[in-house]
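Got a structure for you, written out below as C-alpha cells; questions coming shortly.
Every protein chain but one is kept in place in this view of the complex.
Presenting chain A:
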Amino acid sequence: MQELDQWKEHISHLLNVANDYIREIPSDQLYAAAAIAVFTTLILLLLRFFKRAKSNTIVLTGLSGSGKTVIFYQLKDGSTHQGTVTSMEPNEDTFILHSETLKKGKIKPVHIVDVPGHSRLRPKLDEYLPQAAGTVFVVDALDFLPNCRPASEYLYDLLTKGSVVRKKIPLLILCNKTDKVTAHTKEFICRQLEKEIDKLRASRSAVSDADVTNEFTLGVPGEPFSFKQCSNTVTTADASGLTGEISQLEEFIRQHVKP
C-alpha cells in the first residue's frame, strides 16, 4: 500500500511538472502542434482508405491452353496479334480497355494480370491474389470434358485460398471459345464443375494434416455443393477470345473496377 501511495505521489508530481512546462509554452505553439498531429493522422488514414478502395487488379487464371493470353491481348489491344504460345511468365499491364479508348472523359485504367496456367507456375498466383479486385477463371468450353477434373481442382484451390475467402474476391467463370459450334454451354460447364468440386470436397478434407494448403472448406456440409454457397460471388459468362467477343467480361471488369 505504501508503495502504491508513493507511486501516486510520484505521478502527481510528474503531472505538475508537465503542467508547468506546458504553461511555459505559448498557447499558439500548442495549438499548432495539436493541429499538425491531427492533420497527419487524418492524411494517413485517408491514404490508407484510398489505397484499399483503389485496387484495380483483375487476375486472369485458368488451365494452360484455355486462352488467357489471347483474352489479355483482346482487352488490351483488341487483337490477338499473331497468336500465342504457352506462357512462361505472367503478363501484366495497366491500361484502359481497348473498347473504351474511343470514349471521352477520364477513365480509370485497369491493372490486368494473366497468370500462366501451367501447374508448375501456379505458385505465382499467390503474389497477385491478395490485391485483386476480381478474378476471372477461364475455362475452355470446347475441350471441356477431358479437362474437367484438372479445371475443377484448380478452381477448388482458388476458391479455398485464404485471400479469396477472407476478402470475398468476386469470381467470374468465363467459358471461352464459344464461337465454335461444339462448345458446351455455360450452364452445363457450371453444373459439371459443381459436381466435381462436390467430390473434391470429400477427398480433400480427408487429406492428412501435414498438408496445410487449403485452410478453408467450401460450401455447406451435407448439401451438394453449388457456387451460391461460396462466401464470394461466383458468376458465369461466355466469351470468345479469338473473335473478340468479350463484352460480358468487360462488364464484369467495369463492375468491380469503376471507370
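As a working rule, a residue touches a chain if its C-beta (ideal position, glycine included) is under 8 Å from a C-beta of that chain, and two chains touch if they have at least 3 such contacts; residues count from 1.
FYI, contacts and distances are computed from a predicted model.
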item	value
Complex member absent from the view - protein name from UniProt, among "non-specific serine/threonine protein kinase", "GPI biosynthesis protein Pig-F", "Distal membrane-arm assembly complex protein 2" or "SRP54-type proteins GTP-binding domain-containing protein"	"SRP54-type proteins GTP-binding domain-containing protein"
Identified contact with the non-displayed chain, of A:N91, A:S231 or A:Q248	A:N91
Sole residue of A:R166, A:K180 or A:K199 that reaches the chain not shown, by the stated touch rule	A:K199
Hidden partner chain, residues of chain A it touches	64-65, 69, 73, 77, 81-91, 114, 116, 118-123, 149-150, 153, 199-200, 202-204, 206-208, 210-211
